[in-house]
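One structure is given below, represented as structure tokens, and several questions about it will come after.
Note that one protein chain of the assembly has been removed; the remaining protein chains are unaltered in position.
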Amino acid sequence: MIPVIQSLIDATSAGAVYALAALGIGLVFGVLRLANFANGEIITGAAYALILVWPLSWPLALAASVVVAIALSLLMDLAVFRWMRSQSAASLLIASFGVSILLQRAYEGIFGVNVRTGAVAPALTRSVNVGGLRLSMLAIVAIILAAVLLIAVHFFLTKSRMGLQVQAAAANFREARILGIRSGVMIAVTLGMSGILAAAVAFVLTTQSGAVNPTFGVQATLFGLIGAVIGGLNRIGGALVGGFAVGFALSLFTTWLPSGFGDFRVALVYLLVIVVLLIAPNGIFAGRTAKERT
Amino acid sequence: MTSSRTSRLPLVGWRVPHVVLSLWTLIVPLVVIWVVASAVSNLLPAASIDLGYALATLIIVVAMWSFIGNSGVLSFGHLAFVAVGAWTMSLLTINPSVKSSIMPELAPFLAHASANPYAALLIAGVAGGVTALVSGFALMRLHGLEAGIATFALLMLVLQVLTYWSAVGPKSGQSMTGVPRSFDLQSTLVIALIVVVLAWGYGQSRSARMLRASRENAQAAPASGINITWHRIIAFAISGALAGVGGAMWAQTNRVVQASQFGLDFTFTTIAMLVVGGMLSVWGAVVGSLLISALNHVLGLLENGMHIGAVVISLPSGSRLVVVAAFMVIILIFRPAGITGGREVTWPFRPPDPFLRRGPADPGRDEQEMVMFQTDSGRVG
Partner (left out) sequence: MSLDNTERVLMVSGLRVAYGGIPAVSDLSFHVNAGEMVGIIGPNGAGKSSTLLGVVNAVRSESAETSLRGVDLRRMAPEQVARAGLALVTEGHHIFGRLSVRDNLRLGSTARRDRRGLADDLRWVYELFPILSEFAERPAGLLSGGQQQQLAIGRALLAAPTLLALDEPSLGLSPTAVDTVFAAIESICARGTAVLIVEQRAQQTVATATRTYVLTEGRITMTLSPNDADDSALLMKAYLGS
């Protein structure tokens, strides 16, 4: 019984991380119609900031990772996506793939091909014993961090004036502009939020691995993107749940696959995704939403 | 192209038959490939290794076109079929004794299987096509953009299986060595030309035409009774088969095959080729892949340090992809339909039939302008 609970907690924490990644992707897609593959390199950038600055000062490292993530997010829009607003979502996706590859090579050039190691938040790598349960501090922190961010995003979107405007821009960008909602501000706010979410993902992942390399963020982003698709890319809540499901499944496979099959955990997650798509071709939460994006 | 159409006087007085006009869109790319390949192998013998890679990549890009260009749906998953094709070719042509030593855990039927290169090439195509057909049933029912993203899942699935499953290949992460060079440059060229003919021929089919109709107007096609999903699956399977052939050709050129070679970098390079050339026409696929291959060759020379007079130019390794990525992004911003505008080659001697004028693949520039906002920060409604 106890190992089951332990693995469920681990899976929840892994799910929470990928839910954050998918949420960032879903928010940006809602407003900009950009399924941003280069979100991975935003995570990687924040991860480098954490690993390199942490030895100097941890508050500075946290601040630096958030600043780097937001800056990268805004800069790639300014340099590339801003000039493609009238183009199709497919073109934007391809462009973001290009930006992703370009940044990976840039990181290689700046930080080297090899892994950079460093302890981020070493205090969190310990485990605590609660009534026979050995709980990883990091798993708990990840769950709390994700919960806080999700609640914050939810309140921002539904309760604040600006959040309401972001929602309107996501539902129908042109109509929002005709109402006087400032498109530039909405885009910047959304990109900023996705930057913060990417920094949070980077924090959990670097604490876990204590290492970063130029392709560090790719897997989280692939899982996030694919999670967003199976949840329904058009619906922010759907993306969130899709991301969570992918992370949750991956963690359970890691724990429970018999030895010899452990190598196939990632393959199994992707297989599961394809099976889900066979059963629910429009994403788990689609159907209700299709009408509204015109 | 537009100006040549209107400004030139007709050289031929009689009406050019349809067949000639459409064959023209096939003959020009074939001749261009043949001329480029012959020129490189005769004039730049040093580049002939890269020419082999260029032709294999050309096959892959043309294969991708036959799905992406006709359906308008992106695919990031075609390298999965390329990998399957490369795997098939390697398993069927590597010397059995070498095979048993580098892949001791290989399933018995694979350990014993072997075939002559041409049969192996065909089987590689079939393997790629079957993989595409099976996965197509799951992926092709999605909406366009979602289908494109979901193809990443297919690629990752196939790569993970090929990496870790020692019953179908080497031990985890290792490579298959000793793949024999089965085809010389001349036969590689002929095979590439045949693939272009096949892809073009599929593009002329009724199924492909319907798919293009659905691409231009996703709402109207189902209303007119076209089952898009089914035609998409057909396109996916055909292009998967051609990609399998491309993978086989690539494997026997590279002679070492490893799952990680078919990852995101290779995927990106092929997508960039398609985008730069113009993803809606065979002509675009051909132009884009030849151009980027040439660019890659030159950048490769620069990475190794090139002497120009007394000056040695050398680029840091990895700059190849940076340049290609930057080039692609610039094309996407300034010429989103690609260098060819996504159009097929047009008959230069006479203003053609107005119904044929736009060719099978128009990039839809007009729609883009229609929805564009007047201001710089504008976007689609």
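As written, the chain order gives the labels A and B, with residue 1 at the start of each chain.
Going forward, a residue touches a chain if its C-beta (ideal position, glycine included) is under 8 Å from a C-beta of that chain, and two chains touch if they have at least 3 such contacts.
Remember, predicted model here, so these are calculated numbers, not experimental data.
The missing chain, though absent from the display, is touched by one residue of A:127, A:172, A:219 or A:254; that residue is A:172. Touch with the chain that is not drawn comes from one residue among A:183, A:215 or A:251, which is A:183. Taking the complete complex into account, residues 161, 164-165, 167-168, 171-172, 174-183, 291-292, 294 of subunit A touch the chain not shown.
Heads up, the rule we're going with is that only the chains that are shown with their structure count from here on.
If you check the complex, the residues on subunit A that touch subunit B are 33, 35, 80, 82-87, 89-91, 93-95, 97-99, 101-102, 105-106, 108-109, 172-175, 183-184, 218, 222, 225-226, 228-229, 233, 263-264, 266-267, 270-271, 273-275, 277-278, 281-283, 294. By the touch criterion stated above, subunit B contacts subunit A in their complex at residues 72, 74, 76, 135, 137-139, 141-146, 148-150, 152-154, 156-157, 160-161, 163-165, 172, 264-265, 268, 271-272, 275, 316, 318-319, 321-322, 325-326, 328-329, 332-333, 336, 368, 371-373, 377-381.
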